[in-house]
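Every protein chain except one is present and positioned as in the full complex.
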Amino acid sequence: MNALPLILGFPLAAAVALAFVSDHRIGARVNAGASLATFTVSLLLLVLETPEPTQIAFIDDFNIYLVVLTSFVAFTAAWFSAGYIAHEIETGRLTPAHLRFYHAMYQVLSFAMLLALTANNIGVMWAAVELATLTTVVMVSLYRTRPSLEAAWKYFILGSVGIALALFGTILVYLAAQKAMGPGMEALTWSSLFAEAPNFEPELLNVAFVFLLIGYGTKAGLVPLHAWLPDAHAEGPTPISAVLSGLLLNVALYAIVRFKMLLAANGDALAPGPLLIAMGLSSLFVAGLMLYRRRDIKRLFAYSSIEHMGVITVAFGMGGPLANFAGLLHMALHSLTKSAIFYTIGLASQARGTQQVEQIRGLTASHPALGWSLVAGTAAISGLPPFGLFMSEFLLVSSTFPRAPVLGVLLLIGLLTAFGGLMLRLHGIAFGEAERDRRPLVGSLIPVYAHLLLILIAGVFLPGPLVSWFQSIAEVLG
Amino acid sequence: MFATLAYDLSHMTGAMVLLAGFAVLYQRRLLGVLRAFACQAVAVAVAAAWQAYSQEAPHLYVTAAIALLLKGIAAPVALDRIVRRLDIHRTVETAVGIGATMLAGVGLVVLAVLLVLPVTISSAALTRETLAVALSVVLIGFLIMITRRNAITQVVGFMSLENGLVLAAVGVKGMPLVVEMSVAFSLLIAFILFGIFFFRIRELFDTLDLQSIESFRGERR
Amino acid sequence: MLTLTLLGLLFLLILGIAAPFLRPERLALRAVHGGVGGFALAFGIAASVRVVAGGEVTELELPLGLPWMGAHFRLDDLAAFFMAAINLATAMVMVFADGYAARQPEPARALAPLPVFLAACNLVLLANDAFVFVLAWELMSIASWLLVLANHRDGACRHAAYVYLVMASLSVLLLLLAFGALAGAGGDYRFAALREATERPALATLAVVLAMLGAGSKAGLAPLHVWLPLAHPAAPSHVSALLSGVMVKVAIYGLTRFLFDLAGAPSWWWGVALIVVGASSALLGILYALMQRDLKRLLAYSTIENVGIIAFALGLSLSFRANELFDLSALALAAALAHVLNHAFFKSLLFCGAGVILEATRLRDIEHMGGLVRRMPYTSLFMLMGALAAAGLPPLNGFVSKWLVFQSVFASSSLTDNLPRLVVPLMGAVLALAAALSAAGFVRAFGLTFLGRPRSEAAAKAVEPGGAMPTGLALLAGICLLLGVVPVLGLALAESAAHGVIGVALPVGAVGGIFLAPLGTGGAAYAGLLVFLVVLGLALGTRALLGRLWPERRRRAAAWDCGFPDPSPATQYTASGFSQPLRRVFATSVFRARETVDMPPPGDERPARLEVRLVDPAWDWGVEPLRRAVEAVTLGLNALQFLSIRRYLSLMFGALVVLLLVVAAQQ
Partner (left out) sequence: MIQAAITSIGLQLLHFMVALASAPLLVGSTRFAKSRLQGRRGASPIQPYRDLLRLMRKETVLAHDASWIFRITPYLVFALMAAAAGMVPMFALDLPLASIGDLIAIVALLATARFFQALAGLDIGTAFGGMGASRDALIGSLAEPAVLMVAFAVALVAGTTALPAIVRFVLSGGVGVEVSLALALIALVIVAIAENGRIPVDNPATHLELTMVHEAMVLEYSGRDLALIEAAQMLKLLVFVSLIASLFAPWGLAVAADGFDFAELLGGMAVFVLHLLAAALLIAVFEVSVAKMRVFRVVEFLGAAFILAVLAVVFRFVTDVS
């Protein structure tokens, strides 16, 4: 049987249903339940044999684990958001009316992301990404505060321009495919595009890739296209920040990497590596330096997301089995880690009633479990062992250096800069004398623990199937 | 380069679209901008219709209709309303001088041509020239967005960018989903217009952020 | 044995995870310190037996770590020697910690990382592929970082921890590059593969340089030592002891492993580089220690000095090896390893003693101490032994290894490369200077702390703690004396380890009996036991003889002091006063030491003030400019947060156009 219809169907159905649920508690439960259902059916992908590609959707080594990952994080985020939203209601920052909308949109968002991942058609993928953008835009503006509206507006404008450019790139890809495949839907279908890629028109493909890189790169928050990202993360509700950082950026990267595959398959097209490396390094450096002066804890980690997108882009730009493996691993683990971090800082900012770093001092002293989870998460995200990201950074740095020493050194400097910035802030947040007023912790840390456990295991031992997927994709990526 | 486009009507329309783009760049008065843009939209509609006819692809008529109705008529009218309602001063405020932007536009066109020249065009796909035109229209639309201050001109820039897209899309033989995409885009544009109404924005991308700096001052240090 | 050790490490990790959940706290302290101490003792004894008995090299591969490679572990002589050194030291420090930790403000915070720290240290020694090695190395850094953060409420401590963490990750990244350079793009990170690695020579050279920088910065070699004097004192004293006594040694192991084992045949400049760096570290370290007023910082700087000596000996050994003088190379290496062993013990002793003083007086500034010898006799005795050892004086163990180092320096005339032939004696002179200065430094440290009259209330009211703390000190001091008097014990370990690495045994008689004759019988020899006995015998004999001849008459009276005794303790020499001549001679140029004297005019009541300012050049010319640069750049970049959307769009447009231009240029 084919699990895909279910995977896409559940969120859609839930979205429709939630649009009519007015009580926010029930809504939250339904939301979490639906996400759980989606996750469970997505697990079917692992057990059943991979379904044949259809016109709409397909599954291959690349997106299978991304689908599972996405549905999993979407589930934990929904779980976390239940507690989080309840607290927001109590503090009166949100009204039940908002929440009805919020929950429905949440499901639409997860539907859009899953569709973008599984879409077998570059047009559909593009549409899905646009849908995801619009939903997140309205989610970011949920609080209706001036800053949130501004953030949403900024996000919306930059996002739509990006979308437009991405569409143009898509058209150009179709155009490039024309020569080999003639008119018709085939020329938009991933599964057939890969087969024919070697015969595409390289020049058009190059131009197309530039537009796609800029377009989807905007969604992925690569510098200098990143401007929307920090504010959107900082002003929206935390579960959405978690989903944005954890999933939506991945989706955008997924699109870029897919198109890179086409170029890699085509001999005459220019190697996209240098472009990716340039974008990635600029993201790494700029984001890393921006970390030093952040005062808003959510914006801080938003910039760290940009930095990691940069690292991943560099990895894919380097290419080669090791670097690609590192990039894929980093992609998966970053989404797990970053979402966990956003859960913790969401709880922290609720417990302290502020997002200002100065006022969240001595977290380990005031809320030990929360504080140490944040420390663990930050250690993990900055690539410290025994967490998984250490492995990917190890592979990336040590495999880059012998091939391009200068690049390796640059990578070292960039990583160290970002590390310094993040740790500087962490020392302020987690340690030191704690504030007097210590509100009890609301919401559960179990999702955080789950994520941390996963990345811990990944750091020590990677399951066989995952490795084989990564390796096969690393091969195709060239 | 305009000499190359002679016989094929699609080239004609393409050229008209590009010219309209330049016209938008050139205008100093908002209403003029709107009119120039309307012309561009109409030109796009004509191009779409012509392609629909020549490719026997009836669905492209829908695209043409959308282009004509929404961008050719509805949007200009709505924007005109906004101009009167919010009595935005009628002159275009430029971030970069008119002349400079014109030059930049020419430069972009050259870039587009450079990019397209090496393409060995293949069977019955749209010709190099049309592709070049579409590319330059997209770039010029973008240019308009970043060199003009008024909300109106910026929306117009966005829409003309999208005109370029449509031009390319309809040009390609048998391009599927064109209609869906233009619909999706109309959604975006609707959103933006709504936003302008909602925020009563005089200057789409500038003033708002002056306030936003206020609110993010927490980040300063 | 390897498997057992790994199991032990696993237990330690579990202990670390369980520690925070143990209640009550007293029990948790007992459990952790007992557990860590016990395991350390077991490891240490097993390892030393393994070294002396010279067992087989055992290897093990587990399906962990990098999926296509697995995790490799290996136990050979070198690793076993370092295991013995660090674990034995740790075990004794744990005895001290059992009494000390409970008195800390937040003992729980220094609890969980402790077993992890020990496990990581041992794991570094056992690693047999780059991934496990670097992972364990970084784990060690994190655990020690948390240990340093134990009293996190102190801002200075947080700053120290931050600097430390950043420097540690710098060293890890450098090591990553080094291993990457050796492994090449193939990505086979097994040590076995790295040994065979035939990379471009340029890359190999790069790898060695990077490894020296990476491991050196962790070991605290100048000029990458800036973190050490911050981090070691900031931690609780038993942790400081572990950092200086244990972790630094692991870093040296990394250096040794890379240079003697992985990097292949040495070329002449490796040794020279290490020799120069080592000697200058030794001199700078001890000079700075001489100027310090904070007791624990003083000890930290003396650690830099000793690391410098070790690095010097390693470099010497490398130079000999490059000239294929293998027996001399083995001698120098043995000297270095012996000093590793000795320093592990006496530095732990000193830091623990400083902890006792800190507990008894709450003081760290020796300016305010004094007279403690009468308040805390046992501590003063043990600290005196520690000071003698650190000053490199007989009959303590510090002298033995310094003696060996000098012996190998004297043997350096047989080098054939010309640059080393010239560099070694010059640097040897520097080392001799450092040795002499260390004696002066510890006269100052001990004398100002324990002797004279108390300079503050706290010092006058100090009470010597009992229980586990003095016991730990006694154990450490005992070992120091034992290793000094029967140097064969220590050298036997070092010699067989060096034998394992170089493949050549020291000449006959090097470790035989009570005579230490590294260059074979007939050459120079040192018999610590005999020297000790002779001096002791002469002293006691004289006393007995004189007592027999003329019965002694003693009387207590006020100090004479040239006839003008002054009751106020303020007239005593201060720490700054003591080191003033040395400061004027040595520190004015290197540390830009400046004195500002504020002498009030006659009739003015206020006291005269003398202020001394001096800077660590590495900090002022290395870290400070970097910090400023980052500050400036971030301030400039921060504007990116506040542009208008139109400007952001312009950035986007610019990116698009640039990329398109690139593509156009490509075609």
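Worth pointing out:
Going in written order, the chains are labelled A, B and C, and every chain counts its residues from 1.
We take it that contacts are C-beta pairs under 8 Å (C-beta built on N, C-alpha and C of every residue); 3 or more make two chains touch, one makes a residue touch a chain.
What you see is a predicted model; the values in this text were computed from it and never measured.
The absent chain, not drawn in this view, touches the displayed chains C throughout the complex.
Which of C:Lys461, C:Arg543 or C:Arg609 touches the hidden chain is settled by the complete complex: it is C:Arg543. Summary of contacts with the chain left out: across C:Val49, C:Leu62 or C:Leu426, the touching residue is C:Leu426. Within the full complex, the residue among C:Ala265, C:Ala559, C:Val597 or C:Ala665 touching the omitted chain is C:Ala559. When the whole complex is considered, the residue among C:Leu27, C:Ala156 or C:Ala524 that touches the unshown chain is C:Ala524. Against the chain not shown here, subunit C presents residues 370-371, 373-374, 377, 384, 388, 391-394, 399, 403, 406-407, 409-410, 413-414, 421-422, 425-426, 428-429, 432-433, 435-437, 439-440, 442-444, 446-448, 451-453, 515, 519, 522-527, 530-531, 534-540, 542-543, 546, 549-550, 552-562, 565-566, 569, 571-573, 577-582, 584-585.
Definition applied: only the chains that are shown with their structure count from here on.
In terms of inter-chain touching, the protein chains here all touch one another pairwise. Subunit A and subunit B have CA centres that are 31 Å apart. The geometric centre of subunit B is 68 Å away from that of subunit C, both derived from CA atoms. With each centre defined as the average position of its C-alpha atoms, the distance from subunit A to subunit C rounds to 44 Å. Subunit C has residues 638, 641, 643, 645, 649, 656, 660, 663, 667 in contact with two or more other chains.
Shared interface positions of subunit B, i.e. residues touching 2 or more other chains, are given as 115, 118, 142, 145, 204-205, 208-209, 212, 216, 219, 221.
The part of subunit A that touches subunit C in the complex is made up of residues 153-154, 157-158, 161-162, 165, 203, 206-207, 210-211, 213-214, 218, 224-225, 227-228, 230, 270, 275, 286, 289-290, 292-293, 320-322, 362, 364-365, 379, 382, 384-386, 390-391, 394-395, 397-403, 405, 408-409, 412, 415-417, 419-420, 423-424, 427, 431-433, 460-462, 464, 467. By the touch criterion stated above, subunit A contacts subunit B in their complex at residues 121, 123-124, 126-127, 130, 134, 146-147, 149-151, 153-154, 156-157, 160-161, 163-165, 167-168, 171-172, 174-175, 178-179, 182-185, 188, 201, 203-204, 207, 231, 293-296, 299, 356. Per the touch definition, subunit B reaches subunit A in the complex via residues 115-116, 118-120, 122-123, 125-126, 131, 135, 138, 142, 145, 158, 161-162, 164-165, 168-169, 172-177, 180-181, 184-185, 187-188, 191-192, 195, 199, 204-205, 208-209, 211-212, 215-216, 218-219, 221.
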